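Not every chain is included here, but those present sit where they belong.
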């Protein structure tokens, strides 16, 4: 009972059980998407907005599938390259999805799809003032993190590595520095997660959650991989809370040495 | 609409279409037959809330984006 309470997560004004945020793109089929998300236990799913022709029902159908999952929706501004584009997209998303949550992406480079620090701060300031709960996709730059917090963010989502690269956590030192500086913030590793062990490492660093998409959607068996990440974030959260042993350079026997049979004199 | 009315060129999701001058967003959506309930509109990259559809008119050369829910990561 206290166990389950401990695991509750207050994020952006809502309360969820799972530390996983999952994307809705790139699955082999809509059915696989639904099953994978359900299997993952995620209670927050990211979605986007795209142009749609009159009469095209794709958006409506997708939306009904997402609604049937009965979990929280986190719209993104994926593909935006300027603060202005991102702000407009966020405002449209708020109307369509009826939520003030926004995963704020302002891309600064097509090669690594990293955020643009300058436009990101501008967009964040505008959106916070406009009443949004901003989930900024950011780099692992501590100074940028400070600016975002000054702009009003209660949540930060540093990248692990480039979107879709599956490289895991490229710079644990930087991620740890952000965690230590902002013990009260909700921190989520977003982008770059490739394997369950990457998600566990993020949580072991003390991060509060993990956001991923490709790692599940592009697995050979996405549904099973959803289950894997469900266990992974649990393992990481528990492992962090439990306080891991210290690494040591010397080996140290686990089985007691005293009482060892056959022992007659000191061995060298 | 009468023959004498001026036409304006408006980009709808990147494709240029002709409309009568002074058309409102609401009329434009009607003309395009958007019947979905889940969409949002931007005019020249600025968001137009649903409540403004009747009041906001469109000018020659304007760019309109109409977006709907889609997969996202």
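Per-chain numbering from 1; labels A and B assigned in written order.
Note that in this section contacts are C-beta pairs under 8 Å (C-beta built on N, C-alpha and C of every residue); 3 or more make two chains touch, one makes a residue touch a chain.
Fair warning: this is a prediction, and the values are worked out from it, not measured in the lab.
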Exercise. Stoichiometry of the whole complex?
Worked result: A x4, B x4
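Simple rule for what comes next: only the chains that are shown with their structure count from here on.
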Seminar exercise, completed: Rounded to the nearest Å, the gap separating the Cα centres of chain A and chain B is 36
Seminar exercise, completed: Residue set of chain A touching chain B in the complex reads 23-27, 33, 46-60, 62-63, 66, 75-76, 78, 84-85, 87-88, 91-93, 95-97, 163-164, 213-214
For this session: Would you pull the chain B residues touching chain A in the complex into a rising list?
Result: 13-14, 32-42, 45-47, 49-50, 65-73
